[in-house]
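First, the structure itself, so that you have it in front of you.
Complex shown without one protein chain; remaining protein chains in place.
Chain IDs A, B, C and D follow the sequence of writing; residue 1 opens each chain.
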Amino acid sequence: MSSVAAQPVPATPAIAEPVLSVNNIEVIYDHVILVLKGVSLTVPEGGIVALLGANGAGKTTTLKAVSNLLRAERGDVTKGSIVFRGERVEALSPNQLVRRGCIQVMEGRHCFGHLTVEENLLTGAFTRRDGAAAIRSDLEMVYSYFPRLKERRQSLAGYTSGGEQQMCAIGRAMMARPKMILLDEPSMGLAPQLVEEIFEIVRQLNGNEGVSFLLAEQNTNMALRYAGYGYILENGRVVLDGDAATLRENEDVKEFYLGIGGGERRSFRDVKSYRRRKRWLS
Amino acid sequence: MLYREAGQFKTSYEADQAVFPILQDRIGVMVILAVAVAIPFFASNFVLASIMIPFLIFALATIGLNVLTGYAGQLSLGTGAFMGVGAYSCYKLTTFFPDVNIIVLVLLSGLFSAGIGMVFGLPSLRIKGLYLAVTTLAAQFFLEWCFIRIPWLYNYNHSGAIEVPERTGFGGVVLTGPAATPFVRYFVVLAIVVAMTIIVKNILRGRIGRSWMMIRDMDIAAELIGVRPLVAKLSAFAVSSYICGVAGAMMVFFWLGAAEASAFAISLSFQILFMAILGGLGSLIGCFFGSAFIWALPVVLRLVLPSVGIQIGAETVEHLTQMIIGALIILFLIVEPHGLARLWQIAKEKLRVWPFPYA
Amino acid sequence: MDLLYRILVDPFVQMAGMPDFFLQVIWEGFVAGVLYSLIALGFVLIFKASGVFNFAQGIMVVFAALTLVGLHALGLPAYVALILTIAVMGVLAVAVERVIFRHLVNQPDIILLMATIGLTYFLIGLGEFVFGGNPKVMITAQLGLPTGSTAIDVLGGLVILQHIDIAAAVIAIIMVATLGVFFNKTRIGRALRAVADDHQAALSVGISLEQIWVIVWFAAGIVALATGIMWGARSDVSFALEIVAFKALPVLILGGFTSIPGAIVGGLIIGIGEKIGEIYWGPLVGGGIESWLAYVIALIFLLFRPQGLFGERIIERV
Amino acid sequence: QDTVYIPLLSYRTGPFAGSGIPIANGMSDYLNLLNERDGGINGVRIVVEECETGYDTQKGVECYESVKAKNPLVINPYSTGITLQVIPKAAVDKIPVLSMAYGLSASAIGEVFPWVFNPPATYWDGASAIIKYISEREGGLDKLSGKKIGYIFLDAGYGREPIPLLEQLAKDYGFTLLQYPVPAQEMQNQSSQWLNVRRDQPDYMVMWGWGAMNPTAVKEAVKIRYPMDKFIGVWWSGGDDDARAGGEQAKGYKTVNLQGVGDGFQAIQDIKKLLVDTGKSQTPASMLGENLYNRGVYNSVLMAEAIRVAQEITGKKVIDAADMRIGLENLEISEERWKEIGLEGFAPPIKVTCTDHNGHHPVYIAEWDGQKWVQVSEWFAPMTDVVQPLLEAAAKEYVAKNAPWPARTEECRQ
């Protein structure tokens, strides 16, 4: 497995002024289901931070807590604080947050099915006030990243294929020209070639425009290649964090998330019996 | 600490699939049934005749609608008319078979509305969601028109209404008609409602009920799994209309005593729909909650309001009642959007984890 | 045979035999259709913006008309009363968003429907409490709306056109045109459709549901006021008007729940269709078939286009 | 103090409130007047309590059940639907039902319906009176032949009830009856019906409407330029608001009427002085004397007089429902009595008997002059000879269909 040698951005979250810091938050759904049990993390200005963890660990919940979409799911941040660019944001509405430059790409695509692909992209520019020309040129930019979208621009998003919808959702967020993007599983359902491209786009936006990313991702391999810093979430708690490089060297991470325990990549066929999951917390 | 399932192990799938697998729930249901049976011995005739009997009948109609809308996902605004079909067929049956026990006739009359329900259910194969409302609305208004325009249905009465004749059964007990006591009528209604609820519950937890819910949740996937949409939807229409028909017959025979076509107008359809939604779509216990909320609460409010406040006019009581009900509906939805049944469930979950606030 | 003749031939013979009357029937159907469209328009606005069927639209019509008449009865000049009524509808819009919808973001449609039912109960109670249940006369003349009628001599007979009906048609067309442009050509329009599709995703791209909802409820309030004035001028201003709102259902279903032009076209088809049906075929079964004819017409159209004439396609994909 | 309890099943809310409010006001005002002015009837105060039905049968039945427990003297359902429901119960619960000029026409037959009263006239009387009036205008019953009479009605039991009689008369006198049913939910949307009227050009229009149907019909008639003076409504289509909605052009619209209109009567003036001006009534001063308001007063007069008669016959001061029935069966209001109670010329003498619970009293035709109703005909009797056999047949039919209908056991006390 060859890899594009990605130089991790040297991350020093303690020094750089964090663009986002989440302090010890607790999230409860439906008044009874406690999901996050004290999660803290910081995203430095211009950084890419990966949020890793198994299904149900609470990655999506964390992102939604930041973007304030939780309330729409009858979830509540009951403890802790969230600071975005020096401002407490728990009380803001999602739309105020978008205006301040923080946008989320939701898991599971969530395209507007009855709008065409192009209209979907344009809704991303809803909060922008910098004129039609600028929006037009950004639209072209998105199309240049995702030529497939250009081909399908006039079809209803509801009829496009899974991958096309995923591109549409990411493109839509880019249209907002955000300072920070919360990306929830961007690689899901995308062809391998595109996965690489998406991460390249992430890097470009990050490098050229200084956009920060908080990225929940199952494809640990990819995520740790592009991110500067990573947090591993389990059962609603951060169980491990560190520089991407350090994490990649961590034996447990290798074993469970990278699949290269014992130095060699395992074949999926050879995984004989179901292993008991080793956990940092039981 | 009272509501704990800890320590209650189920050793067979039969036990696990019981309607109330938890002991406390079984006790609760027994208590409710006992209270239901005991009520007539304490309550006044007014409470029986104007609160309990209509409450039970509406609950049954709501169950009927819930089968169609809550479980099979087919929106219906024609409940009132289907109830009407039950009532008018029961009326005709009593004229044709004056000697048959009225309860048998009430149960038979549901078959007619089941048949008519299926006819109006046919377009549901092609038309979905809110758009389906048009077929049921067509049913509603067309049937209502028939109730007025086909004098044969009301035996050519000049009043244009159907009137409940006196019928006795079980060794001379007066079951219907003005001479039937609320006491007797209540027990008949209670028995029918309980029996029908059990039957519906049985259907719902088996293959047929599951196929309805599959169609509701994701009709495409259901079809790919092997559910025939035609069979599933029409059976839902049939069962639902049957229950509504029986409820309609009971409404006239055990409660109102006489009815014009306007008794089955669209407002009745909406009333039942409100009960179903507010109680919680897709929940049987919710039907009872919804019926209690929309029927019984206003009655109680109308009684209570004048006695607490200063003397106010009857219409002001009505206005206040409406405003209170409206506000309560909104309040409940904000607290728990999925209806009273869900609120109940959350309360139970809270009890389960008590004294901790969450699990 | 005779029956077939009466169904298939006779009505057309009648139409041809009295062309002036036929024209009048069409006109009446047109007017009724325009009025249906006005009601349906209010529903469409809110449906477009939240995917919710606003059960309270009917009572909003009554409420708006009553406020207008009530304020005028207090001695205010008609136009001042009109402006104040618009303000009241604005307040209602804000209140509805603040008190109800803000708390119900991302809930299933049926829940939002139920909330509007709650609102209906509340407004009926409040309206009757404040204004009383007795019917009132619409202040048609004071508002400068035309009264009286013109008889046109065509096709060997008279066709009577009510001035108020002409005014209603003009107002409805202006309203549909403005709203159509506003909602289709501005970015708000796109946002609306986005909201109707997926609340949460709309939130995630920064669309402010609060703002959108206030706008559409306000617009629906104004449409309700216009509807109230026109229907009030036709009969009277009373809570019975609420029943008329049901007529919007077949119109909406036929036109498609999300389409402003659909509301107009649907209204006209239903209006004209049911008049022709009632006048020429109704007598065969003793008349009064108008009550269900509209639904049957809508049903027939739906069998061919399950999403209504202009409705958005129902997306079926796995 | 001694009291008797009279519930009023009123409706000041809902689609029929327009007709319901003036009636409710009239009914309660007159009873309260008796309390205020005379200290009740022979010293017995009347406790008046309204129960809001919204013209809805479900609520109506609920109201009935709730007032039943408080020993009411009599039930006034004020809705045909509710009346039909309480009729069978009346005999069982032993509470008389007073459905004044509405409800089940056949309940005029006292032998069959000992507990139900519907004075002063039945719908069939009304319909026959209208036909009689038309024939007089045309110059005799024989002139009706070949005429077209349109009948526009609320498509419900209420509106359909007169049809058999009208059909019978059409057959007898050779006129054509054209029917225009208005479905309840189309009450405010009658353009098709009136288009049909325009096409058929009936010589006269007769209306059986209620609530919001009335003003709409009047407006539509104006719209198609139907000659208003040939448009005649039943007494329930004669609300002041109903006609007023038609504006100037509604002038000439007629209604068959049961009682006098206007606030010129002494009793009405008393109400104004003692109740309205002192704020003890909900009635706005402008509504006093309106047709439906006076109808409500009439309704209460019937009850009050029946109480008085019952007190006389039974010798009790505080009577009960059974006594009230006796009172109603012996109800008689002579010309002098009308005068005594301050309602001279309000209505013709009234007499109800054990066999005839209605009386088929005379009626008159009132015409809207743009502001108010004015009497345009003498009081005249309906065609009782046609109506009576029909009523008897209907009552017989009712008994047959509702077998086992209890035979009358109540003796006829005088």
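Miscellaneous remarks
Just so we're on the same page, a contact is a pair of C-beta atoms (placed from the backbone, for glycine too) under 8 Å apart; a residue touches a chain by one contact, two chains touch by 3 or more.
Keep in mind that, in the parts below, contacts and distances are computed from a predicted model.
The listed choices are "Cytochrome c oxidase subunit 4", "Amino acid/amide ABC transporter ATP-binding protein 1 (HAAT family)", "Dihydroorotate dehydrogenase B (NAD(+)), electron transfer subunit" or "Phosphate transport system permease protein"; the UniProt protein name belonging to the chain that is not shown reads "Amino acid/amide ABC transporter ATP-binding protein 1 (HAAT family)". Within the whole complex, the absent chain has one touching residue among A:R148, A:K179 or A:R225, and that is A:R148. Touch with the chain that is not drawn comes from one residue among A:E26, A:E45 or A:E107, which is A:E107. Counting the whole complex, the residues of chain A in touch with the unshown chain are 1-2, 4, 33, 52-56, 107-109, 148, 152, 155, 159-164, 166-167, 185, 188-197, 218-221, 256-259, 265-269, 271, 273-274, 277. Where chain B meets the omitted chain, the residues involved are 12-14, 16-17, 199, 202-203, 205-211, 213-214, 216-218, 220-229, 235, 282.
By definition in this document, only the chains that are shown with their structure count from here on.
The chain with its Cα centre farthest from the Cα centre of chain D is A. Per-chain CA centroids place chain A at a distance of 75 Å from chain D. Once the centre of each chain is set as its mean CA position, chain A and chain C turn out to be 45 Å apart.
Residues of chain D in contact with two or more other chains: 12-13, 155, 183-185.
Looking at chain A, no residue sits in touch with two or more other chains. In terms of which chains touch, the assembly is arranged in some other way, matching none of the line, ring, star or all-to-all patterns.
Interfaces, counted as pairs of touching chains, are A-B, A-C, B-C, B-D, C-D. Those residues of chain D lying in contact with chain B across their complex are 10, 12-13, 49-52, 54, 56-58, 61-62, 65-66, 68-69, 80-81, 84-85, 87-89, 91-93, 104-106, 155-157, 160-161, 164, 183-185, 282, 394, 397-398, 401-404.
For chain C in complex with chain D, the residues that touch the partner chain are 18, 21, 24-25, 28, 31-32, 124, 128, 132-135, 137, 147, 149, 160, 162, 231, 234-236, 238-244, 246-247, 274-275, 278-279, 282-283, 286-288, 290-291.
Across the complex, chain B meets chain A through its residues 346, 349-350, 353, 357-359.
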